[in-house]
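Missing here is one protein chain; the remaining ones are kept as they sit in the complex.
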Amino acid sequence: MSDPKLTTLGHDETGAGTVTPPAEESADVAGTQNSLWSDAWRQLRRNVLFWIGATLGLLFVLIALFPKVFARGADPRDCSLSLSGQAPSAEHWFGFDQQGCDYMANVAFGARNSLIIGLLAVAVILVLGVLVGALSGFFGGLVDSLLSRVADIFYALPLILGALVVLRSGFLGRGVVAVAIALAAFGWMTAMRLVRSQVIAVKSSDYVAAARAMGASNSRILVRHILPNAVAPVLVYATITVGVLIAAEATLTFLGVGLQRPAISWGLQIDAGQRLLRTAPHLVLFPSLILTMTVMAFVMMGDALRDALDPRQRS
Amino acid sequence: MGRYVARRLLLTIPVLFGASFLIFAMVYALPGDPIRALGGDRPLAPAVVAQLKEQYNLNDPLGVQYLKYLGNLAQGDFGTDFRGRPVLETISQRLPITIKLTVVAIAIEAVIGIIAGVLAGIRRNSFFDNVVLVSTTLVVSIPILVLAFVAQFVFGLKLGLFPISGAQEGWYSFILPGLVLASGSLAYVARLTRTSVAENMRADYVRTARAKGLPNRTVVVRHTLRNSLIPVITFVGADIGTLLGGAIVTESVFNLPGIGRAIFDAVRAQEGAVVVGIVTLMVFFFIFFNLVVDVLYAVLDPRIRYE
């Protein structure tokens, strides 16, 4: 380990108020990362918007995991046409839909699909983005030009349009996995660009040069030294993107190419409700409200995370 | 400058063809029966199938199909839909609607976004700054779908201020959908302007401008805003290219017969030629305005020009 690294490490550790002796080769990255995260956490804890977002996010996850609790005992498929379109009441907080089903139960049961699609699509995006971005940034040259051009091509097609065409062609099917994959296929480029630029920045740094001089292999350098640096911006991006993708799923489903009945989805509820906007506005209102709060949860958490992880933003 | 433009132009060519090929391949080559896709949900007579296969060169390999398509495109032939209507005719009929919607949306996002961003950026951490921060978070979080219905319900049905469907009332019909369409970009413009202004306010050259004894207005307008608005103007410019591609959700909810609505209908009906034709045009707009913005950036920031 070279001296400059030790100095940097010592400095950062002092700043973070902890002392950890450098133990092994990658301690430099680990060290700066540790202080970055502990600084970020200190920053996050004081951010009101973060706590609002985290609370909403937690609520959403709980609804997705235990919809029955939030349905207040009602079964979303136990319907009675005589109750069709009834307005909210003390007994049934969200009222009834056109089929006379308890609407709160329906909205609660809709959370699970949104969560699964959001998380699954983000997972696929991260795998694609990190893989392509790391390859592109690390090898540079022709590989980089080629992969960057491919990303540009996908960028030229809007997310909703691309997913619309793929889903309509029908070869993926119309389930939860199909929607997630269609969204990921047209949403991986930003993650790729983030990882790529981080890799390029770190690749030329002194400590990577030092590791290379010590005879570390390409894959070791990539995994131990470069990727940890890309974690912060990718995490911010991923958090916000979960929200964006949940909204996109609702939109695709609303447009008739996403989930289909009998699946329960906020997009389907909004689609059905819009025709009754004049007589039963609550049918659009409640799924819209919960959808918006869910998206907001992720946007707020991501925003707060970005502020906390970007030292330049601190005054 | 000329070389700069030429280099950017060169980079866009593979993207233009790549994107149009991507959509072409998705429409014609994804697993599934392309002819059934061509016919939509209606069953087709064998003679019609054979004729369609011939017409769309479906017996050729995909690459050859695409090259033949490009050849036609080069002669201004975008193909026809199932009823034999030229795709170009659909485009020329739908585009004016989308252009009007784009003009309204861009005007809203630029004017409101920049004013809000500048005021927030100049007085950081003020009450107004916090209002802008919170409201932009809110706006960014509302899916456009939801926003469209909220706008329809509140401004259209309850207050009766704006028409909620169709384009019968001229420019007035476009205000509500334009506002909905602009909302996301509006929030982004406000935030971008705010950050940019706040950053530039602390710049060394603004300190210099004040040390020169320039009047406060000159310091703010000439030495802070001019520099701060460079990224904002380029974002808005690029957004024109995006919006001209049509807004599927907004045009659908507000029942505006524009490009976005046309593409949505075409995807639903699996009108391959229409989808590919419009998307190719859309990609062209996107790339063209991005190129314009790159050049604009070089004009506005001399450091780029001479790199």
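Letters A and B name the chains as they come in the text, with residue numbers starting at 1 for each one.
The rule is short, and it goes like this: contacts are C-beta pairs under 8 Å (C-beta built on N, C-alpha and C of every residue); 3 or more make two chains touch, one makes a residue touch a chain.
Heads up, the rule we're going with is that contacts and distances are computed from a predicted model.
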* Absent chain per UniProt: "ABC transporter ATP-binding protein", "Stage II sporulation protein E (SpoIIE)", "Dihydropyrimidine dehydrogenase" or "Multisubunit potassium/proton antiporter, PhaD subunit"? -> "ABC transporter ATP-binding protein"
* **Displayed partners of the chain not shown (whole complex)** => B
* Asked: Of B:Arg94, B:Arg191 or B:His223, which one is in contact with the hidden chain?
  -> B:His223
* Asked: Which of B:Arg7, B:Lys68 or B:Lys212 sits in contact with the chain that's absent?
  -> B:Lys212
* Structure fact -> By the document's definition of touch, the residue of B:Gly2, B:Gly84, B:Gly170 or B:Pro302 touching the omitted chain is B:Pro302
* Missing-partner contacts on chain B, residue numbers -> 202-205, 207-216, 218, 223, 226-227, 230, 300-303, 306
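Note that in this section only the chains that are shown with their structure count from here on.
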* Asked: Can you list the chain A residues touching chain B in their complex?
  -> 49, 149-150, 152-154, 156-158, 160-162, 164-166, 168-171, 243, 247, 250-251, 254-257, 267, 270, 274, 277-278, 281, 284, 288, 291-292, 295-296, 299-300, 303
* To do: Name, in rising order, each residue of chain B that touches chain A in their complex.
  => 14-16, 18-19, 22-23, 26-27, 30-32, 37, 134, 137-138, 140-146, 149-150, 152-153, 157, 242, 245, 248-249, 252-253, 263-264, 267-268, 270, 275, 279, 282-283, 286-287
